[in-house]
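In this view, the complex is presented without one of its protein chains, the others remaining in place.
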């Protein structure tokens, strides 16, 4: 396995040159486009395999949508969550607002687009913004077995400044009563969760928890119910890779979620957790080398669930 | 003329029962749905004719879009304004956001929909928000020959509280760099101008200025250039009555702009200024009795410019 | 006037180089992109002024939409026509199908887009396709005072072959019961009317009939009712120049209709009929030199109706 990972990382690292770093925040531009790393946690053996830049920190960005979905479901139950956000994929981009207007039912298409994640974030329990954020980061610490998980303050500040499209989405939903509560507070929480720093190793462990039906493999602790875990994995398959989700399902065939920080969280039910880092992105916002790496891995290990 | 107006008001007052008052702000619901009034200023004679509730105050609402267009054009020139807002009609509703997303060029369709008016408002010159608002209200005072024009503070406060759809539009445009400056300040100015109180008589005089190519008929003072005046009238024809503009042009055939406060500002080039008040609205947000009244008037006096 | 026209044609002819000939039909590509001609019929004097290529034949294309609107209105009355086609402008392109799907009411936006003109064409009375076409061409012969008006068979055959987008629109409306009757027959009539050949002089006379409220100035014959004439002119202002109608209204300010054959039919109520020919088109499908010519003319003669 170790040799395989090393070979695949070496083969695909070069594709970083063909993509672009996310540029809407200056500090994202500081990443090295040829960085590429992977970590795999094998459920059976409990072993971690890795290759490349698997301990480089990057911001979790949209992968946090999986966390807010899990917490919203755990706190509110699926019925209450799916009154506020649908679970249908959409062919539109991740920050599309047309989706909110055209349909009769004005709730977001799914929890993996920005509008939907703003809704799930708003549904997380907590007495205060701080408590809610504490619950998010604490969940991630336990799901990654890494107590050092913390926020990148610089990215957070920038997210807040450049977040006007998300403000637009949020106020739109507020005006339709899909979103309740203080919009700026909800957005602040949303920007914070996007700015949490992780590594490919962290994501692999998180993926292992998902693969293991919600139980942390290293200590048997249940982090979410089996049902919540299954819903999260299902929505990752249908909507996890932005508007390339369908193509990813055909080519790779496993639940995954990407972020513009360059991360990919993936999970093979009952088998593996996978974390990937490659900051250079394709046009749809997915890690360009990371996508190739995970496709090669899926072909080699026959990972597709279909 | 006086008899004609009285008859037309009497005939059409009953249609107020078939519409609905604007309800998004409590104080708008205090209006009497059977109120109906008209005032006409004849350019030739300088005389004012009126009938019905022509001195009842109401908030100007979307009719203020004509004012911000005029000031934006006067301050910036047509080229600079039309870089930021198009002049094409749209079949969509006045607060549609789909219009901003679908097209390649992400500027609003025209200055008579909310997104477009937020842009023109942002272009009005002034050192401060207060100075900008002072310029707007002073323009209206001169265009109505009424120094008592002022704001309805209660409506203004409510506009601000309920303005989330407009916030969504504004942040969307801010994220696309169509809107520049502080969004909340621009919106505050926008909400203020919508909350200015006028009467049908005030609107008739404003219409007379437009009919007179920008010169106040009562004192010969030029309030805008002939070119700006013509642009305003043209856009009123193509886009002034929300998504019923085309039908209004066919049935009535004169430049007009309505507001959800129940007002209609209309103008017959070289002939008349017309102001109407009837707070009960049809489904598209136009005064239901007012529309019928102005249609009857156009038929009687053969007002269509086509 | 003659000198003015000559100067304006000379000044604007060069802009033909900046546009493109319509290319979807081979024979349209045979036109000379630097051809430019204008003819004006003055109602008062009955005189015709012309300059440039005003006797070059070209296919009428979308200008025929004015004819089918007039005949549909005359045959069915405005209420029956406007049950089947709206009169609202649309910011979308002339052959957009999204317009038919998004709205609740699935009728076309207006009679100047393809979908709307297919509907008005379907409403023209006649026992057979041949009789209907005979009525269309006979109307044009009388409106242009030119008995030689006839069809360009080559263009007609090509329209038929390349008309799949129009077929799509028609079957869409058929499936929604907006269009009744045999789709291929209706389309055949539609393609035929688009393929009628005219000159700038012909269009100027047609414009003079419209300017004269429906009476042919040369023999006093009524070709349509005053009401139908007014509706046609109104819709030409709001929707006549594809999705540049709003800009045209602001810059030129008179009822006009363009076609991809390079023609522009324009009319100044109570004053002039105007015909223009310039086959090189801008991106929106309007004659590029023709637009500049008519704008200059409007500025010189102060033609705007606003």
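So that you can tell them apart, the chains are marked A, B and C in the order they are listed, and the count of residues begins at 1 in each.
In the analysis below, a contact is a pair of C-beta atoms (placed from the backbone, for glycine too) under 8 Å apart; a residue touches a chain by one contact, two chains touch by 3 or more.
The shown structure was predicted, so the numbers you read here are calculated from the model rather than taken from an experiment.
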* Contacts of the hidden chain among displayed chains -> A, C
* To do: Using the definition of touch stated at the top, determine which of A:231, A:264 or A:289 touches the missing chain.
  => A:231
* Asked: Among C:31, C:117, C:143 or C:169, which residue is in touch with the absent chain?
  -> C:169
* Structure fact -> Given A:30, A:88, A:180 or A:300, the residue that touches the chain left out of view is A:88
* To do: Tell me where the left-out chain touches subunit A, residue by residue.
  => 78, 86-92, 98-99, 102-103, 109-110, 230-231, 233-235, 237-239, 243-247, 249-250, 253, 255, 269, 304-306
* Structure fact -> Note that subunit C touches the absent chain at residues 96-98, 100-102, 164-165, 167-172, 174-175, 183
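Rule of thumb we're sticking to: only the chains that are shown with their structure count from here on.
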* Structure fact -> The chain whose C-alpha centroid lies farthest from that of subunit A is chain C
* Structure fact -> Expressed in whole Å, how far the mean CA point of subunit B lies from that of subunit C is 32
* Structure fact -> Rounded to the nearest Å, the gap separating the Cα centres of subunit A and subunit B is 47
* **Sequence positions of subunit B contacting 2 or more other chains** => 98, 102
